[in-house]
Every structure is written in C-alpha cells, then in structure tokens.
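Omission of a single protein chain aside, the complex is shown with its protein chains in their original locations.
Now for chain A:
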Amino acid sequence: MTTLDGLAQGLEVALQPSVLIYSLLGAVLGTLVGVLPGIGAMAAITLLLPITYYISSQAALVMLAAVYYGAQYGGAVASILLRLPGTPQSAVTTLDGYPMAQQGRAGVALFTAMISSFAGSMLGIVILVVLAGWLGQLATSFGAAEYTAMMVMGLVAASTIGEGRPAKSLAMVVLGLLLGCVGTDVNSGAQRFTFGQVQLMDGINLVALAMGLFGLAEVIGNIRKAERDGPPPRVSLRQLVPARDDVRRLFAPITRGTLLGGFFGALPGTGSTISSFLSYAMERRVARRPERFGKGAIEGIAGPEAANNSASITAFVPTLTLGIPGDPIMALMLGALVIHGIQPGPMMLEANPDMFWGLVVSFGIGNLFLLILNLPLIGIWVAMLRIPFRWLYPAIIVFVCLGVYSVRGSTFDIVMVAGIGAIGYALSVAAFSPALLLLGFVLGPLIETNLRRALLISRGDPMIFLERPVACAFVIATLALLALPLVGMIRARRAARA
C-alpha cells in the first residue's frame, strides 16, 4: 500500500463522527490538564483508560493520543505565565518563557509555543510515517532473540539516560518486571504470586497500577505544592500577534527542534522531555549571542516546544511498529490497544492499516484543531490557571475509584489502588521513578515470552544473542549503556582526588 492510499484510508477513519469527536475531546481535555496544576498527561490518560473499554479501539487510541499532545500545548501556558511547568516536557519553556512574560511579552511567548508545537507535530507526523514504514519492514526479520535484546536495551536506556541514580532506576524496572509475573503464567499455566486470591489470577490490573502510581501519588504530592500565590497575568488575543522580526527568528529553531525531537522520540528510553532539554542546549550553542538565553530568547521556546511535540508523535513509531513502548505513556497506549485485542507489532501495518493510518491522520486533525482552538481560547486557559488544586483533587479521587471499579465491578481493585498509591507516593518521595516501574510491568510478560522462545530455538544456548548480528548489536548497546554511569562515577572520583 502506498502512503497516499494509506492517508486516504486514514482520512476515512479519522473523519468518522465517533472517532473525530473523541479526537477533539481528547485534545481539549489534554490542553485542560496541561494547564491545570497538579495533573499531568500521565494521570489524565490513566483516568481515561477505563472509558476505552466502552468505545472502539480507534476512538480510544485517538483520544488518548490527543490527550498526550494536547497536554504539551497546555503545559506551555502554565510554564510561560507562572513558571510552573504543567508537564515535565514543558519545564524548559519556563527558562525563557517566564522572563518574556515578565517583560510584557507573554502573548508572543504563548504564540511562539503554540506555533512551534504545531509545526513540530506536523513535521513529526511526516517523520513518523517514514520511520514506521522503514522500521516495520526491518522488524519483519526480527526473531524472538532480537525482540528480547531490544526490549532489554529499551529498559536499560530508560534507566540510565533519565535523571536519578541508575541503580535506583534499574531497581524500579526490575520491580515492575516482577509485578508483571503476578498471575497465571501464560506459558505453563502456573499460578504465580496469587496466594489463592481469585482477583489476582488475571495479574495485577494495569489500570489499578497506573492509577495508584500516577493518579494517586501525584495528587498526594501536589496538594500542598500546587497551592499558588498571586494570579497569572492577563493575556488578550491582540497581544499574541508577533512582530515580523520574531517570526523570522522562529524557522531555524523549529526545524532543528523537530528533527532532534523526531529522532529521540523514536528511540526507546529517550522521549519528549529529554529532547526538549537537548533542543534548548542546542539552540544556545548555535546562537550568535548565547547570553540572551534565560532572559527571554524566543528561540529558547521555539526549539524545545517543537522538539517535545515532534517527539511525542514519533514515540508512536516503536509502539506501533515493534509493539514496544518507549516510555510509560506509550506503555499505557499499548495497554489500551491490548485491551481491544490488538497486538501492535510489525504485522500491524498489514493487519490493521486502518488503525495506523487513522491515528496518523487524527494527529494532523487534532493538532490543527488545537492551533485554531487555542489561539482564540487563550483567555479561558489563562482563567483556568486560577483554579486552585484543592477544588479539584477530591473529585479526582472519586473519579479514580469509579474508574477502577468500572473495569470489572470489583471493590477489591479500589483497595488495591489505595495500597499501590501509598507505596507509589513513598517511592516518589525517595526519588524512585514510578514511571519506570510501569514500563517494566508492561514489558515483563513480553520479555519473558520472547526470552523463553529464543532459548527454546537455540536449545538453551545463550550464544544466540551474540550470534545473530542485530541481537548482538542490541546487546553491545545495552552493555555500553550500563557502562556509561560507571565511567561517569570513576571520572568523578578521579576529579575529586585530583
């Protein structure tokens, strides 16, 4: 099938009223949670996960994706006006966005963020289509050994590249892998760690785990943190109009940011947050006068905003073509697909082309909608910034309870969410990453199955991972990623001694 045919089919899917409505709804909800203090895209997607049981798989995925990229738009608003990033991806935007707002150029900063997000997304879609086709082709030759090695590499990359001590991150991944073992073992039928509880036979519910780790833990941590003093500045539509000079300075940073984000978004383990930081560093390096950065340089908004939006689109590449989520949000997307009985992977482009192309086209429609919607609605979003978190969180808690309950009508699951939430909050206070735990949880059963299969094929010879060139490359990359923090530690120690 050619790209053009695919796009035509995707347009048909994405313009179905039932899909279109959920796409627009997701985009608005995403912007809202991005703007609102104390709730991020992760928590919002988690809260919406139970709804996806009741709608078509296309509508479900399109909606969740729209929440994700919508939150990128909304996150920038809080970053620029209050120096409080609504989402981690928009943290960099505070660096130059907030100074611009203080200089009375909040409108221009907001316009820059939105137009850069839009351009980044649109170009990201092109990268997604190209990479997905290419990777899908490549992945058809992958066997169990390649999949195992690639997933392990993804988990190690996510642990060592992100922030925090690598040992703590790896421990969360392993804990997640172990939690993934709970329930009936698909290969032998054995009951593992169920302790005779019927409710645990299907394993720990993904919705319950995600709600506890993200919904609850975030709420607890934010009740006091999200109390704000002082109202944000007022912004009118007229202030959004940039000067010609501003517009001229946007093109290069947006292009660089998009390419950077598109690349890193598609890699497992790195994601939109890292690419926005990298883009900021890059813009400062190539700038003729780097001292302007941090004092309201428009390039410092354009690059990172384009990068994180582009990355959030290309993050779908490994999820859809390999069935391997690169970050926890993608893990939830994968979960939503699996709920509907669709196993993403190299065959998906062949078996469910409507799903892939529908999603691609919906990205375009959703982003266009966000651009058109958000410019005139900016006043409303700014007003939303004034809502105190204490008005919201009691309702969020009730929604969490009902969301979990609605999955299979079990109050046991609500109690389990409470327990997971308590542990999740304690872990996050001690700077352990609950996101990595979720990633391990989702990938655990996949890794175990593929590992078993690979070793069965090789008759128990672990050399299969080194004999097959692609698998071997993944193994070498994994070892290099593990060695990276060690090298850093040795250097730091030498420097301390000298």
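Annotations
By our rule, a residue touches a chain if its C-beta (ideal position, glycine included) is under 8 Å from a C-beta of that chain, and two chains touch if they have at least 3 such contacts; residues count from 1.
Everything below uses one rule, namely that contacts and distances are computed from a predicted model.
The complex appears with one chain absent; UniProt names that chain "Tripartite tricarboxylate transporter TctB family protein" among the candidates "Transcription regulator PadR N-terminal domain-containing protein", "Putative membrane protein", "Tripartite tricarboxylate transporter TctB family protein" or "Substrate-binding domain-containing protein". The chain omitted from view is touched by exactly one of A:L7, A:L178 or A:L482, namely A:L178.
Checked against the full complex, the one of A:L123, A:I274 or A:V417 touching the unshown chain is A:V417. The chain omitted from view is touched by exactly one of A:A8, A:A167 or A:A243, namely A:A167. Note on the undisplayed chain: of the listed residues A:Y393, A:F441 or A:F474, the one touching it is A:Y393.
The chain omitted from view is touched by exactly one of A:A8, A:M201 or A:A431, namely A:A431.
Chain A meets the missing chain through residues 165, 167-168, 170-171, 174-175, 177-178, 181, 185, 187-188, 190, 192-193, 216, 219-221, 223-224, 227, 388, 390-391, 393-395, 397-398, 400-402, 405-406, 411-412, 414-415, 417-418, 421-422, 425-427, 429-432, 448, 451-452, 455-456, 459-462.
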